[in-house]
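Note that one protein chain of the assembly has been removed; the remaining protein chains are unaltered in position.
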Amino acid sequence: MTTGHPPRGRHTATSWLLVSPWAVILAVFWLYPFAYALGLSFVSYEIFSGSWRWVGFANFAAVLANVEFWQALGHTVIFTVGTVPVTTTLAVLLALALNRRIWGRALFRAGFFAPTLTATVVMALVFLHLYGQGGYLYSLAGWIGLPVPEQGFLLSEKTALVSVMVMDVWISVGYFALLFLAGLQTIPAELVDDALIHGASPWRRFRAITWPYLRPMMLYAVVINLIKSFQIFTEIFVMTQGGPLGATTTAVYHIYVAGFERFNLGYASAAAFVLFAVIAIISLVQFRLFAFGRGVEE
Amino acid sequence: MKMHETKQPRPRRVGANLLFGIGLAACALTLTCGGGQQAKTDDGRTIIRFWQFWTEPRVKAVITQAVAEFEEENSEYSVEVTDLTWDNGYQKIVAAFAAERVPDLIELGSDWVTQFADRGALMDLTSEFGNMQMMYAGWAPAIYGNACWALPWYISTRVFYQNDDIAKLVQGGARPHPIVWGTIAKNAQVATVRKPQMWGYGVNAAEPHRLYKKFLPFLWSAGGEILNEDMSACALNSDAGRLALDFVAKTADFGIIEKQAALDELFVEGKLLYHLSGDWLYEKLKRSGTSMEYSVFMIPFPAPAVGGQVSFAGGEYLAIPRRGAQKIAALKLARHLLLKKHIFNLCIATGCATPVHREVAQDPYFAQDSIRRVFIDQIGRSKSPPNHPRWVDIEAALEWGIEQALYKKLSVDEALRQTCERIDAILQSERES
Partner (left out) sequence: MSDRTRRDTWTSVLLLFLLAGMLFPLVWMVVGSLSPRWDAGWFNPFVQPPVWANYGDLFRVMPFGRYLINSALVALLVTAGNVIFCFPVGYALARRRFAGRSFLFWAAAGVLMVPQYVLIVPMFAFIHQLGWYDTLWAIAIPFLVNPLGILLVRSAVSVVPREVEEAAILDGAGPWRIIYRIVMPICRPALAVLAVQVFWLTWNAFLFPFILTGDKARTLPVALAMFRGYQGVDRPHLFAAAMIATIPVIIVFLFFQRQIVAGITAGAVKR
């Protein structure tokens, strides 16, 4: 590695000092709830009397045997697969566009970011109206010639999930474009000018110059978006309540209903950890696939 | 590189263990130290914790005023009101009960009282029932196992609203109220032909805790029941059940499927001929300043001289958790909130047409208003869902079945059969536990 680094002990001590804020917050506030939630998933808990009995893996078995859970997971996967690539691609394009010297750049940035800035609940309510049969989006779609379902976008099982996905993309694009823009800003100007002088094609410029600087940010963005998408809840809760016919029930919504409407906290915890495992595996695969750690090891 | 790698595993484990140690120590520390909730305010008054759902500013003002008056008259108490949102409130309730930080007085929806009572979470209020029975109405959802567990605070029912302008159009000048279901279907069909300017009927889309309220009136009017006498089996799969579900499923053909709020709006805009809704819609209509002519009528009969005009009744109840700290004080507060004048103010603020207090219901404001009178008549003939501890689950199964039939995923017979299967499974699991 490098020469002249301090003795091991001091090195470790400094490292621990550096990470102490996170270590403390983690230990005090998050380890206990995490452990408690994990514990809940192995018991059958009666919230009104506070009594609980150990049931081992019965909750997990119930989760894995429940068709509705798998359906919810399926919807979540569809949601994620449908929104993450689209959001990422659009965000990259938007970031590239916003990086150019166009007039009113600051205004554009603020404008595209505005949907993200508004509270999700409110945005969901706005879209709830716009998607309805009396709403403008419905009328617009009919006017364009899109096949509009009889019952409005959110009440037809075929279009409900897609409608929520479109809304999610709408909210998220500006946000991720901002992240990518930050990544693009770290590209040294000389490199770009060099390439222009040498007459490199736009694609070549993108691959050789832009991409290396964009990549870490994109990796971060995709992982974050993945984790967020797998936990999509608020929009469903506000707009469709998991319907129609369970078409928009996502994993977290399923967990929520089990825990807070059926008061079955044991099952809800178990389902949450199954979901957690799924997200963890996917994130891990992503890390390995894109050799996330390479930036550190080199 | 290699040297560092072989040395990694042990220090890593040590570090991780250390962290766990810190965490567990923190847990142990907090579980031992730290107390319960604060019992008294700084000036020595006892705190009563009251959790309630009326968060809309206009209504909240009534609650605040009632509470302030209570504090004035009972200066040894200080009431801490916690607002619960309609959508998320139960999350906080679950967290509170699970964490053993229960409030002293809590507002519960009529659907939930039985479940809480069955699990032993509420204080027995049968003596209160004895005192209040004469003056107040709406006790059914609070009675379970020969005891009373909650006090009625706000009750409401559902009636049919009719857009008289459209009715005149459809019926050629006359606008009598339909007496049988068939008339509704017929007139609605004529109106829906002109969509999207107007629709004949407002069909509730799948909305948890709302859809079933639009089905039960038909089921009960046809003489059907959800559960049998001793709540041991599902009774939906009957002729009455078929009749009711058949009609509700058919409404999708001549009506517009939308969520409750959207249907209310459509009616206020004058685009809906018939709409089954509650008294809040009347408030909305008045506030919108519409020039539309409208009227209300009770649930029609299935057929001439067959069945009854039964509607759904539900509401909000005041309950006292058994593990609360100030049960006697909470009861005092509950009695205060149920005073005539506070019930009156609550009804005016919420637009409620069916006050729980019988004398308030006789006030001209309610008794002499043509629309509110219909509500009062209707609630006299309304029923509440069966008081089963797992009602919330049964309700979900019921809504599932209705949705299947509404969206034509299953035939009416099949939907009823499968719903009954689910309900029987729930009943069975309740017996076993």
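Going in written order, the chains are labelled A and B, and every chain counts its residues from 1.
Throughout what follows, contacts are C-beta pairs under 8 Å (C-beta built on N, C-alpha and C of every residue); 3 or more make two chains touch, one makes a residue touch a chain.
Computed from a predicted model, the values in this text were never measured in an experiment.
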Query raised in the report: Touched by the hidden chain, which of the shown chains?
Result: A, B
Query raised in the report: Out of B:Thr350, B:Ser384, B:Gln404 or B:Thr419, which touches the unshown chain?
Result: B:Thr350
Requested in this report: Consider the whole complex, including the chain that is not shown, and state which of B:Asp104, B:Glu265 or B:Glu403 touches that chain.
Outcome: B:Glu265
Report task. Kindly note down the residues of chain A that lie in touch with the hidden chain. Result -> 2-6, 11-12, 14-19, 21-23, 25-26, 29-30, 32-34, 36-37, 40, 94, 97-98, 100-104, 106, 108-123, 125-127, 130, 136, 170, 173-174, 178-179, 181-183, 185-190, 213, 216-217, 219-220, 223-224, 227, 230-231, 233-234, 251-252, 255-256, 259-260, 265, 268-269, 272-273, 275-276, 279-280, 283, 295-296, 298
Query raised in the report: Please identify, in ascending order, the residues of chain B that touch the omitted chain?
Result: 4, 8, 11-16, 18-19, 30-31, 33-38, 53-61, 80-83, 85-88, 91-92, 94-96, 98-101, 260-261, 264-265, 268, 278, 280-281, 283-284, 287-288, 350-351
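Here, only the chains that are shown with their structure count from here on.
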**Report entry** Length of the line joining the C-alpha centres of chain A and chain B, rounded to whole Å
**Finding:** 34
Query raised in the report: Which residues of chain B touch chain A in the complex?
Result: 1, 11, 19-20, 22-24, 26-27, 30, 87, 90-91, 94, 97-98, 100, 115-116, 119-121, 196, 205-208, 256-259, 262, 265-266, 269, 392-393, 396, 403-404, 407, 409
Report task. Spell out the residues on chain A that touch chain B in their complex, using ranges where they run on. Result -> 1, 12, 23-24, 26-28, 31-32, 35, 45-50, 129, 132-134, 150-152, 155, 157, 237-238, 241-245, 259-263, 265
